[in-house]
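Pasting in a structure now, in structure tokens, and then I'll have a few things to ask.
After this line comes chain A, so read on.
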Amino acid sequence: MLLTTMLLIPLVGSIVVFLLPVAKAALAKQVALGFAIVTLAVSLVVVAGLDNSTGLLQYVESYEWIAAFGISWTLGVNGISALLIVMSTILVPVAMIAGWWDAENATRGTAKGYFALILILESCMIGAFAANDLFLFYVFFEAMLFPVYFLIGRFGGPQRAYAAMKFLLYSLVGGLFMLAAMIGLYVVSARELGAGTFDVVTLTSLNIDPGTQKMLFLGFFFAFAVKAPMVPFHTWLPDAAAEATPGTSTLLVGVLDKVGTFGMLHFLLPIFPEASKFYAPIIIVLAVISIFYGALVAIGQTDVMRLIAFTSISHFGFIVLGIFVFTSQGLSGASFYMVNHGFSTGALFLVMGYLVSRRGSKRIADYGGVQKVAPIMTGVFLLSGLSSLALPGMSSFVSEFLVLAGTFAVNQPAAIFATLGIVLAAVYILWLYQRMMTGMPPQEVTETVTEINRRELTAVVPLIVLLIALGFFPQVALNAINPAVQQVQEYVGFSDPQATVEIEGSGP
Partner candidate 1 sequence: MNPNNYLVLAAILFTIGAYGVLVRRNAIIVFLSVELMLNAANLAFVAAARNTGTLDGLVAAFFVMVVAAAEVVVGLAIIVTIFRTRRSASIDEASLMKY
Partner candidate 2 sequence: MIAALIGLPLFGAVVLLLGGRRTNAWGHLLAVAMSASSFFVAAILFVQMIGKPEEEREIGQHLFDWIAVGAFQIPFGFLLDQLSIVFVLLITGVGTLIHIYSIGYMEHEPNRRQFFGYLNLFIAAMLLLVLADNYFLLYLGWESVGLASYLLISFYQQKPSAAAAGKKAFIVNRVGDVGLALAILLMFVTFGTLSFEGVAAGAGIASPSTLTWIGLALLLAACGKSAQFPLQSWLLDAMEGPTPVSALIHAATMVTAGVYLIVRAHAIFDLSETARTAVVAVGAITLLLGAFIGTAKDDIKKGLAGSTMSQIGYMILAAGLGPVGYVFAIFHLLTHGMFKAGLFLGAGSVMHGMHDDVNMRHYGALRTMMKVTYATFGLGFLAIIGIPPFAGFWSKDEIIHAAFGQNMFIGLATLLGAGVTAFYMTRMMAMTFFGEARWEPDVKPHESSAVMTIPMIVLALGSAFGGMAMLFIGDIEHWLEPVTGFAYPQNSVSNAVLIPITLSVILVGAGYAWLRYGRRPIPVVAPANVSLLTRTARADAYGDAINESLFMRPGQYLTRSLTWFDTKAIDGFVGGIAAAIGGLSARSRRLQNGLVRSYALTMLGGAALIALVLLLVRL
């Protein structure tokens, strides 16, 4: 019941907020924030009660829904999905606080609508991470597009209509392929079991013949690759992230995109182990291309929000790389990376949002010397930037290195190329910092840019504290992730390679 309750709280919250009169915007915001915080508390209870000795699903609840098609309301979490849910429930109130006034100037839509949409989105995100019925997952997967569509289309920048429509169509096309593959999977399960099912655990235990696996895998993978996003299915992200409000971008890139990589880890690998192994070499190449491509194109951007979006494409390359090398370090690193990336990219989007809302421009060239007028904001930006470039001491370093270590053990060229990517990360962050923050501030900057205020600081400081704390004590998260990763490895039938010296030592 706990998971369903957690999912329903924001949904109820959104209805309450929506029913409030338009004039009482302040009350609506407070109520929305209250519901988000209650959800956060419940999610923390879930994580605290998690049993770290098993990688199987916990808190499982299953109710019949559409029995005729074997569809049920099945929720359950393991360490990975529980952490991703907590990440989402942390980012939602943070995005609300940071975007407290973002909805005031929207031409269509009201502040209460903005907050209600965020709550609906939160509900869908929790559902997508907790769903263990494929059909239910699909419902959440598609349902979350609509709050985001309105969040971008009503409250975004000048190109919002274009960006929102592009986002929606891209995702729907991806989802369509998934739907087709899902129906195929249902038919396969009906043939094997007599009665078709969408239950993930049951589907995992099926022995699907490799040829069919390969077909179905592609349908799911395309949907997840669009959502993740991987090069070359990425072009919706920069537009969406640049046009949305910073809070929406945070949730979009920080959480929504994770559904794609989470889907690869949670559904693709266990259900299609043979196909995963078959396609792994190609996907690894795509992931490495994503790492480089995202980083290089990020360096070439002139719009700061687009730059951050492209850095995320590079980071998603690392996550996908970690997933498809199948080693425990790779999978744990990728899972942990998803959490860290949410925080670090969220912090970057929010701080940049503060700056953009002051100066009124997203062009990097319009800035310079911000550290002179807003040193604290600059410091916060530098810290989130350092996390983005995976500086040791930040949690993103731990996850990035785990991915590299996991990759190196099985695919050395990919690991070496990916390691070179860390130089590019330093280039795009530090060059951005140099262009925007250092030097003498031009007149427009001194006139418009003011120091970060208390509310804004309240929103980002928790993220930065988390990034640093998890950098030194990553085991807090990894202890929950590791058993789930072992379970995935078991499904795939892959065990870590041994260190070479030990093999030589044990030989004749």
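Keep in mind that, in the parts below, a contact is a pair of C-beta atoms (placed from the backbone, for glycine too) under 8 Å apart; a residue touches a chain by one contact, two chains touch by 3 or more; residues count from 1.
The candidates were selected such that all candidates are chains of the complex that A comes from, given by their letters.
Since this is a predicted model, take the numbers as computed values, not measurements.
Every option in 1 or 2 belongs to this complex, yet chain A touches just one of them, candidate 2. Those residues of chain A lying in contact with candidate 2 across their complex are 166, 169-170, 231-232, 234-235, 293, 296-297, 299-301, 327-329, 332-333, 369, 371-372, 376, 379, 386, 391-393, 397-398, 401-402, 404-405, 408-409, 415-416, 419-420, 422-423, 426-427, 430-431, 433-434, 437-440, 472-475, 478, 482, 485, 496-502, 504-505.
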